[in-house]
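Omission of a single protein chain aside, the complex is shown with its protein chains in their original locations.
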Amino acid sequence: MLGDPLFRNGVDWGDFAVMGVKVVVAFVLLLVATMFMVWFERKFIADMQNRIGPNVAGPWGILQTFADGVKFFFKEDLRPANADPLVFRLAPYISAVTAFLAFSIVPIGGVFRDGEADTGTVTLFGKVTYLQVADPPIGILLLLAVSSIAVYGVMLAGWSSGSKYPLLGSVRASAQAISYEAALGMSVVAVVLLAGSLSTHDITAGQAGGVRTWYVLSAGIVPFVIFLIAATAELNRPPFDLVEAEQELVGGFHTEYSSIRFALFFLAEFMNVVTMSAIMVTLFFGGPAGPVLFGMTWFWPTVWFFAKVLVFLAMFIWFRATLPRLRYDQLMNLGWKVLIPLALGWLLVRATILQVDEGTIDPVIAIIVGILAAGACFLLFTAALTAGDRAYERDQALQEQALQEQALQERAVQDQALQERAVQEQAVQEREGSR
Amino acid sequence: MSIASRQVSARLAAGESILRMSEAEAEVVEGVIDPEDETMIMNMGPQHPSTHGVLRILLELNGENVLRSKPIIGYLHTGMEKTAESLTYVQGATNVTRMDYASPLFNELAFSLAVEELLGIEIPERATWIRMMMTELNRMASHLLFLASNGMDLGAVGMMLYGWKEREEILRFFETVTGLRMNHNYIRPGGVAADLPDGWEDGVARILVALPKRLEEFDTLMTGQPIWRDRTQGVGLITTPEAVALGATGPILRSTGAAWDLRRDQPYLAYDQVDFDVVVGTYGDTFDRYAIRLNEIRESMRIVEQCLEMMPTGDYRTQDPKVTPPPRARIDESMEALIHHFKIFTEGFHVPEGEAYAAVESPRGELGCYIVSDGSPKPLRMHIRAPSFVNLQTVPHMLTGGMIADAVAIISSVDPIMGEVDR
Amino acid sequence: MGYLNGFKVTFARLFEDRVTTEFPAEKRPKPVRFHGRHVLNRHEDGMEKCIGCELCAGVCPAKCIHVRGADNPLDDPVSPGERYGFVYEINYLRCIHCDMCVEACPTEAITESKILEFSFTNRDDAIYTKQELVVDDEGRPRHQPWELWMEGEDEHLSGWMRATAPSGAAAFEGRVGWSGDLGHGVRPPEEGQTAADEFEGAEETEAAT
Partner (left out) sequence: MSDATRVYRSPPREGSPVSDPTEAPPDDGVKITIDGREFTAHKGELLIAAAERAGTYIPHFCYHSRMSPVGMCRMCLVEVDSGRGPGLQPSCMVPVSDGMVVDTESETTKRAQEGILELLLINHPLDCPVCDKGGECPLQDQAVAFGPGESRFVEEKRHYEKPIPISDLVNLDRERCILCDRCTRFAREVAGDPLISFTERGNRTQVLTFPDDPFSSYFSGNTVQICPVGALTAAPYRFRARPWDLDQVESTCTTCSVGCRIAVQSSGDQIVRRLGVDIDPVNHGWLCDRGRFDYESAYSPERITDPLMRGRAGDSELIEATWPAAMAATAETLREAIDAHGASSVAVLGGARLTNEDAYTWSKLARTVIGTDNIDSQLADGLAAEMVLTLPRATIDEACSADTVIMFGVDPKEELPVLHLRLRHAVVEDKVPMIEFSPVETSLSRHCRSVRHLPGALTESVSELLASEGERIGSGSVVVVVGRGSLAGSGEDIEAAVAAIRQAIPHATFLPALRRGNVMGALQMGLSPGILPGGLAFSEADRLGEDWAGSQPVVSDEPGLDAAGILAAAAAGRVAVLILLGADPLADVPDRDLAERALAGAGTVVAVDTHLTVSARRAHVVLPASGPGEKAGTTTNLEGRISRLGPKVTPPGTARPDWMIAVELADRLGVDMGFADSRRIWDEISTVVPMFSDCPVERIESPEAQDGILCRPAGDGDLRWDPPAAVAAPPVDAYALRLVSSRKLYDQATMTANSPSLAGLAEESRVRLNPRELDRLGVTDGGRLAFVSPRTRIIATVSGDEKVPRGVMAMTFNAAGPAASELIELGTVVTEVRVETL
């Protein structure tokens, strides 16, 4: 609750040095993790598809990402004639920089002990510090803010390309970001509620009491599920990869990008996957928590942390291997009509339970009020859902009516025409008869 | 507002789309659509991952919604029908097989049946059964390819590779029989090019044993997948009268509930001697078309099983020396054999004057071959009624009112092979 | 839970064998009938089997074969008989590997090898001349620098047609049509066309012919 102990006793050059090391290590670690992720995704999905995957660059193809990166460097950097030059160049950097920023608040190690005041520290060069680059008191808000900014990268890229497919991609991106940001934030609030802090360090510390205290369980499974879905959408990972949808938008926002600029998007995307996995581990799975097996006490938490991250990385890949892509409207429906109400509702429920636990509210009243509130919500919700449909039905009815009138009119016209013809024919016959 | 425009607007407003939209009507539609709504014209293809080659569709979009569309073809035009006029009937199969490259044997079959009708020759029983078995296997391969590409188009990358993998098993069997994975030149006028190789029963049996389990998996992965159903059910609707009016055949027509299958309704080969069901849908949507193809694989397997049991012995090519080259062993002994060998391979055999149309039920619908002969060894004119080409006409109708993602699903469900569309 | 069943399918695949082969390092075995790059065979005594009759060029639907015959020099004949293939070229940019040439060849001069792994960097390489097509003294195809040959791939050069092809007469089943000359050896005839009990009769028919 006191922030990074590094800065507690004033700031000296040693602190700067430690900070510097942490930044560099975090940067390198993220970069390596990203490269690993790219390789891992290809290798893992290949396994799921009875294939081999990359196997030429380095042992088991592990240097594949590196090779790709080198290739990207030497490709021609193309810019469409219609593109907005400044924004077109800026967009990839927005994506990449924000991807780096989010990772800085993730504690990737440190032995957290339940109840200890200043837990989760390690000693580096004689300095006691957290194994995270920064631990701002508003950590979670920072995360949400940064991930919102990340959308700008995608959106601006699509808009500035001056091309139709990217434009559609960027429209999808903004809509998707707005829809899922809310659910994402809402699901985190449940965790914040329990931790009582926005600091990631504190949240991690709050889960130090064994698996039972992990928020995935203590907050109920629901916030985690919502967070997982929303995060997938936020990351534009399948089945929510509408923004780039190869089969529909030919790559979406990055259709027109090539060379290193494309590589930046590519990097940012995978970096975000790693970051988001790390945050999920932090928020719901106790961060670096895990048993220390032998020796090197500070080492094991980091191992556990990355092991947990790996599980999530695998999960994202598994999603991709299994699920078809949602349609735009279905994505919206899922976000607005399911995830947000659910997150809201669950927040109320969890908050109530918390209050009951703390004894502030009588459980009976809570249950009664809860049921009433839930009922009201349900009615409102149903009404909201069907309102649109009813409007549709009314339209349908009106159109059918119009169509019927139309048909009647037509028939009248036809009848008239037939009659006229009959009269004419009769006249003709008469004339022939008279001849 | 003229009557025409009111008709059009009423039909549009009713969510009904228009089967064919003439330019005049299109103008009317433009009148109907609010000019304040900024619509966007977008070219989907000819270079697009989901247009199955080089189909180009002009989409008029309102946001993501498709207002109207117009398929444009011709990007893969290779003049194969014209080429056919300069190839002998002996060489002909090498040409037609390339049209619908996903189901080459059907092209060869339709061509051969038409030529045989002109020649008035009977095909040995074994040849007929070999043809039936091979084309049914080909139908399975083609449908597996559809499952793969359909999965891919809807974002299920896993499905793509699973489909391809199973198809590959069948293609490998083809390779042992014909020497080539695709474009086999195997079914020829007069029979088939070669007998089934030693051990063919095992090869077929292996496919028949392995595939059902896989189909179960696909069912789990796709059919039972709610996202999948959401994406396909109610998308790209078409009714029986519309499908008939547009000339659609095959899975598109059957998805509307019309049980029309040439194998059953105009039996060719020995389809009247095997047991199989015609799979039909109910709603005429993308899901039905998917499900029909999935289940047709099962029906094809039934037919192949019966072929395996009932495969007769005997010649695999007609023994008419004027059509079939002599046995290789004879050309060193018999003058007649040598002359016929020489003439059949250089000049080809002469086909009596006349015209013939032969149709088969290809995986995409009615594949017909129409040949006019002037008595020479080359067709005077050959026309292929390509199901992909005709089925493509249903696309604008099905697209209207959907979204871009639906467009991809619908095009995929039509399963057009552009090589066949453009010929 | 329809959402989750699919995950089981993909997960189960993790434990299945991989079907991909590591292509340049290993090739999957080619079937007997495979249509590969052509070879021009020679007789046991080293003479070329090709007599330059141009039947292959005549039947080729892709018009990729160019043959010119010439009078066989009496003192140093290239092939038995009056005529020999003076020029023999196949343009592999056009070849569709339909094997009609193999079927048409009256002397079994042209057959196909089992290799299809060759790629060129210029059009000249794509046109194989007689020099490149004709088998070497041991009856094996000559290897070009741009071809990827593997152990044993240059052994079975016989055409894909079964022994009695292309007539398909059951009476000729089991009769070896391909001679046992250098290059590919006698191929055992395949079976299956006639039932076992009919086979005896088939042999009688053959004897009668």
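Think of it as A, B and C in the order they're written, each chain with its own count starting at 1.
We take it that contacts are C-beta pairs under 8 Å (C-beta built on N, C-alpha and C of every residue); 3 or more make two chains touch, one makes a residue touch a chain.
Given the structure is predicted, the values throughout are model-derived calculations rather than measurements.
Student: Please provide the labels of all shown chains that the missing chain touches.
Tutor: B, C
Student: Return the single residue from B:198, B:219, B:305 or B:347 that touches the missing chain.
Tutor: B:347
Student: Kindly state which of the options C:9, C:39 or C:57 is in contact with the chain not pictured.
Tutor: C:57
Student: So which of B:201, B:216, B:336 or B:353 would be touching the chain we can't see?
Tutor: The single option touching the absent chain is B:336.
Student: In the full complex, which residues of chain C touch the absent chain?
Tutor: Within chain C, the residues that touch the unshown chain are 51-55, 57-58, 68-71, 81-83, 86, 106-107.
Student: Contacts of chain B with the missing chain: which residues?
Tutor: Contact residues on chain B toward the absent chain are 320-322, 326, 331-340, 342-343, 346-347, 349-350.
Here is the rule we go by: only the chains that are shown with their structure count from here on.
Student: Ranking chain pairs by how many C-beta pairs touch, which one is first?
Tutor: B-C
Student: If you average all the Cα positions, which chain's own average lands nearest?
Tutor: Smallest centre-to-centre distance to the global C-alpha mean: chain B.
Student: What is the distance, in whole Å, between the centres of chain A and chain C, each centre taken as the mean of its C-alpha atoms?
Tutor: 56
Student: Please work out the Cα centroid separation of chain B and chain C, and write it as a whole number of Å.
Tutor: Chain B and chain C have C-alpha centres separated by 30 Å.
Student: Nearest whole angstrom, what separates the Cα centre of chain A from the Cα centre of chain B?
Tutor: 41
Student: Of all residues in chain A, which are in touch with two or more distinct other chains?
Tutor: Residue numbers touching two or more other chains: 48-51, 321-323.
Student: Where does chain C touch two or more other chains at once, residue-wise?
Tutor: Answer for chain C, listing residues that touch two or more other chains: 6, 9-10, 13, 19.
Student: Name, in rising order, each residue of chain C that touches chain A in their complex.
Tutor: Within the complex, chain C touches chain A at residues 6-7, 9-11, 13-14, 16-20, 22.
Student: Which residues of chain A touch chain C in their complex?
Tutor: Where chain A meets chain C, its residues are 46-52, 55, 318, 321-323.
Student: Mind pulling up the chain B residues that touch chain A in the complex?
Tutor: Residues in contact with chain A: 3, 6-7, 10-11, 13-15, 40, 42, 48-50, 63-64, 151-159, 161-162, 165, 221-222, 225, 227-228, 230-231, 403-408.
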